[in-house]
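As you look at this complex, bear in mind that one protein chain is not there, while each of the others sits in place.
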Amino acid sequence: MFKVRHADWDQRVRESFAQQVMAESLGLRMADCEAGRVVLEMPFNPSFVQQHGFHHAGVTTTGMDSACGYAAMSLMDADAEVLTVEFKSSLLAPAAGELFRYEGRVIRAGRTLLFTEGRAEADGKLIATMSATMMAVRGLA
Amino acid sequence: MFKVRHADWDQRVRESFAQQVMAESLGLRMADCEAGRVVLEMPFNPSFVQQHGFHHAGVTTTGMDSACGYAAMSLMDADAEVLTVEFKSSLLAPAAGELFRYEGRVIRAGRTLLFTEGRAEADGKLIATMSATMMAVRGLA
Amino acid sequence: MFKVRHADWDQRVRESFAQQVMAESLGLRMADCEAGRVVLEMPFNPSFVQQHGFHHAGVTTTGMDSACGYAAMSLMDADAEVLTVEFKSSLLAPAAGELFRYEGRVIRAGRTLLFTEGRAEADGKLIATMSATMMAVRGLA
Partner (left out) sequence: MFKVRHADWDQRVRESFAQQVMAESLGLRMADCEAGRVVLEMPFNPSFVQQHGFHHAGVTTTGMDSACGYAAMSLMDADAEVLTVEFKSSLLAPAAGELFRYEGRVIRAGRTLLFTEGRAEADGKLIATMSATMMAVRGLA
């Protein structure tokens, strides 16, 4: 569906994700990586619950933001890094479950800005959605 | 500015915040609590950085969401719990610094829905803003 | 997919839409109305363009907001009116074309709050998306 701009997009995405210490701290792992679509997964982690014992909205948002960000990065030039410009999370249902799945998809890819959408599921049930804008930044390193 | 609906609002907010395991895991603490306004603080935590070594957007968002949520809860009835309906985070600058401060304020308080705004600062510099809708839910426990 | 709460939901939606003077002023008409999904259409209207000659973002947003609002209203009780709590519009491409189509869908229906998503197309091309929260308000009249 989308044109990739770089042959090693898959490797770049995986290497960048591997450097996200927060992902490791939460227990997030990359379950799927296509051009323009990334899926992350995370088992329930009792260290990151809110006052009612469910995953904090910040966890759900982190999962969706990371999935959207790497979905965007998969379509970027070889010298570009991804930065999140903004996102909106809608929290449809409590983040209650054993296995959490976060999917990010690009819906429009410009050279500088990429529009993405995220979905979060708990044991297969939709619990949250995201609408996020990602930016390709060059010369960051 | 706002009418409180419950004499012990301060105690309720602090007790609920104390039950947020994620806040403890991140290192968030409550720095200020007024009716309709809450400030949280957190030192830089290297366990929660993204791929460039700055706090992940999910951390910044968690701080602002919690500040907004408890600002809202401070104005709720004694039997109400706070749930986040949705929020938007705008990430103005990298979350680089030593001390992070998250402020949440209520801008309109209805009995069921409360509109809030958040600000995140790193060492006094504005790094992110939030617009969030909170809901008072009764009979949750 | 969704449970309707009122036998005459279709009639209620159409009657309410007929009272939206702004819809008439813009040239919006209801093209499709199912339980939980509404499609509105509008031909290009040169009275509502921005400085580059395309439909203003406010028009695109009005179309998506109305579609989302009536999609939500179709699932509400007979005595409930629909109010928009908030929405986010992402403007993917210029609103250039002859025929504009706005689709609103409910993705989660609670008794008080309903989460919806909107899409806007110009001559079949996706130009914008919306994420909107709708509220069922009783006793308004």
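Per-chain residue numbering starts at 1, and chain names A, B and C are given in the order in which the chains are listed.
Following the convention adopted for this analysis, contacts are C-beta pairs under 8 Å (C-beta built on N, C-alpha and C of every residue); 3 or more make two chains touch, one makes a residue touch a chain.
Here the structure is a predicted model, which means the values were calculated and not measured.
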Visible chains in contact with the missing one: A, B, C
Identified contact with the non-displayed chain, of A:V21, A:V85 or A:L126: A:V85
Option from A:M30, A:A96 or A:L113 whose C-beta touches the chain left out: A:L113
Touch list for chain A against the chain that is not drawn: 85-86, 88, 112-113, 131, 133, 135
Positions on chain B contacted by the hidden chain, ascending: 88, 90, 92-93, 107-108, 115, 117, 126, 129, 131, 133
Interface residues of chain C (partner: the chain not displayed): 16-17, 19-22, 25, 46-52, 56-59, 61-62, 65-66, 81, 83-91, 140
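Convention: only the chains that are shown with their structure count from here on.
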Interface residue identity across copies chain A, chain B - same or different by half: same
Centroid comparison with chain A (C-alpha atoms), farthest chain: C
Chain C residues counted as touching two or more neighbouring chains: 88, 131, 133
